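Every protein chain of the complex appears in place save one, which is left out.
The chains carry the letters A and B, assigned in the order they are written, with residues numbered from 1 in each.
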Amino acid sequence: MHRTGELYGHFETLEQQKESAALGMWIFLVTEVLFFGGLFLTYTINRHAFSTAFGIGSNTLDITLGAGNTVVLIMSSLTMAMAVWSAQVGKKKLVSIFLIATLALGTVFLGVKAVEYKQKFDHHLVPGRSFDMKYHPTHPMPGDDLKELALEKEEVDKAFAQDPDINAHGQLYFSLYFGMTGLHALHMIIGAGLLLWLIKGSFAGRFTPQYNTPVEIVGLYWHFVDIVWIFLFPLLYLIDRHR
Amino acid sequence: MQSQLPLYPEQASNFAPQVDALMLFITAICLFFAVAITAAIVIFFFKFHRKQPDAVGIAIHGDSRLEAVWMIIPLILAMAMFGWGAVVYVDYRHAPQDTLDVYMIGKQWMWKAQQPNGMREINELHVPVGRNIRLILASEDVIHDFFVPAFRVKMDVVPGHYNTMWFRPTKPGRYHFFCSQYCGTNHALMGGWVTVMEPSDYAAWLSGSSGGSVNPVVAGEKLFADKACATCHVADGTGRAPSLNGLFGAKVLLADGSTVVADEAYIRESILQPNAKIVAGYQPLMPTFQGQLTEEQILALIAYIKSLQSLPVPAKGAGIAPTTGKN
Partner (left out) sequence: MSDTLTAPLPGHKMPHEDYLNATYGIRSWLLTTDHKRIALLYLGSVTFFFFLGGIFATMIRIHLLTPTGALVTPETYNKLFTMHGVAMIFFFLIPSIPAVLGNFLIPLMIGAKDLAFPKINLLSWYIYIVGGCFVLYSFGTGGLDTGWTFYTPLSSVYSNSAVTPAVIGIFINGFSTILTGLNFIVTIHTMRAPGMTWFRLPLFVWAHYATSLVMVLGTPVIAITLLLVGLERMFHLGFFNPALGGDPILFQHLFWFYSHPAVYIMILPAMGVISEIIPTFARKPIFGYSFIAGSSIAIAVIGFLVWAHHMFVTGESTYAALTFSLLSYLVAIPSAVKVFNWTSTLYKGSISWDTPMLYAFGFIGLFLIGGLTGLFLACLGLDIHIHDTYFVVAHFHYIMVGGAVMGYVGGIHFWWPKITGRLYPEALSRVAAVTLFVGFNLTFFPQFILGYLGMPRRYHTYPPEFQVLNVLSTAGASILALGYLLPMLYLTWSMRYGKVAGQNPWPATGLEWKTDSPPPTENFHVTPEVTWEAYDFQNRPDLGLVAGASPLAPAHGDD
């Protein structure tokens, strides 16, 4: 790892090195699109086949938390872009500040996700032996709005009448929910690790107008992870919203 | 019969001569190109063998017109192969109307066939020569494939789907069939014999069977009563559900305004996922029978409902779409 942003031995010029790094990250992001793409395709096909179960599943997600998380992530992309800009104009202190802000916002996102996951676990909505879409409506938890819960129970009962296999199809929804958001969260955790590495480098003053490639390419990665969430949020949270 | 070292199986169905002709056509084209290119290479190999150790070849960088020629000619030939193959395939995928339908159920590692009159067979299929035969294929577990080399036909048997295939046997005899989609340990043992008989022999075989085979229509009728279908599906149309008289093969009007043809797949779906398609004017009241009926029982019910095809359709209380511009 070069501390002063010098040329790696196998490159001829710094320009070549920078160009290679950027192109490499773009190609990597294309592979990520195809990787997530398979999951999105599976989701779309199953959503079409089992719209009732998917609608009910979607309704169990907390739209406030989801929307809040979306805002958090978009803001983190802003702070990330600001970090890149700061490096490009040589404001080294700002680089560190914006990187830390990005990391903080990312951590908030992951924290909210953890809260949501716990909620799903408590409501017996994690695919597996104890999965039961009827569980929460019939087992109120502290802090639940009982009127809301009664409406939910009515909906679930109607859904069961329409699709007796709703627990199986609901498990498909939640498998995809955990799979897609889990994969996304994994990418965010990796992103957080990259940000920590960048923050360390920024404290050492590594990033200058002449050399800020690592910030730029981590920025690309971070924006991509944000964009994936922009697609996930409506697909998972916003379908069949009628309450 | 077959020579000592045969190159192709017997031709015993309407498709066999077509497929073989197609094969010979493609072989001829491929042989021509293979021989031409091989000859060119061998000739060049010897004719332009290096004479002096430091000689170089004559630089010829390319010829766009030649490139065009050997792109366009193969393209035309390829389209011919595609076209002929497509014609045969489209014929194969659209069974004629007047077929004799046999149900084939594949499971690890055996085949169960069920004739129209209920006669059951295991790893055997008896069919009359000269009739159009349609097989309706279902799987009880993994993907299998029903393949008769002498007929040149095969079709996958996929769990959760019905697939159909058809052929017309043209020569009496016994022909091997194989499972040709890998399905586990005894995939290679999951074969049997198709026996093609003269129509009179076939009829005799059908009726002269030993006991143990119930006419599926009779079995279906019994199920219809046992499972209380008749409680709602009253024949005169006065029940909570549409009458099933004349239903099979007709167009049904659904609640969302669309129509669907009442074929085997529709009836199966209506039994297992009754609220997938609601008939116009009716409530989604029917419970599902998922998990309560085996594939064979579903087939029996379908056979019974088919048998109601020619019964009079009540004026009110059938789900059938009106053919005239009424409503």
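Some points to look at:
The definition used in the following text is that contacts are C-beta pairs under 8 Å (C-beta built on N, C-alpha and C of every residue); 3 or more make two chains touch, one makes a residue touch a chain.
Note that this is a predicted model, so its numbers are computed, not measured.
Annotation for chain B: contacts to the undisplayed chain at residues 2, 5-9, 15, 18-19, 22-23, 26-27, 29-30, 33-34, 37-38, 40-41, 44-45, 48-52, 54-63, 66-67, 70-71, 74-75, 78-79, 81-82, 84-90, 92-94, 108, 141-143, 145, 147, 149-150, 152-156, 158-161, 163, 176, 178-189.
By the touch criterion stated above, the residues of chain A touching the omitted chain are 9-12, 16, 19-20, 23-24, 27-28, 30-32, 34-39, 41-42, 45-46, 49-50, 127-128, 165, 168-169, 171-172, 175, 179.
The rule is simple: only the chains that are shown with their structure count from here on.
Annotation: 45 Å between the Cα-based centres of chain A and chain B. Considering their complex, residues 161-165 of chain A touch chain B.
Those residues of chain B lying in contact with chain A across their complex are 273, 275, 284, 287-288, 290.
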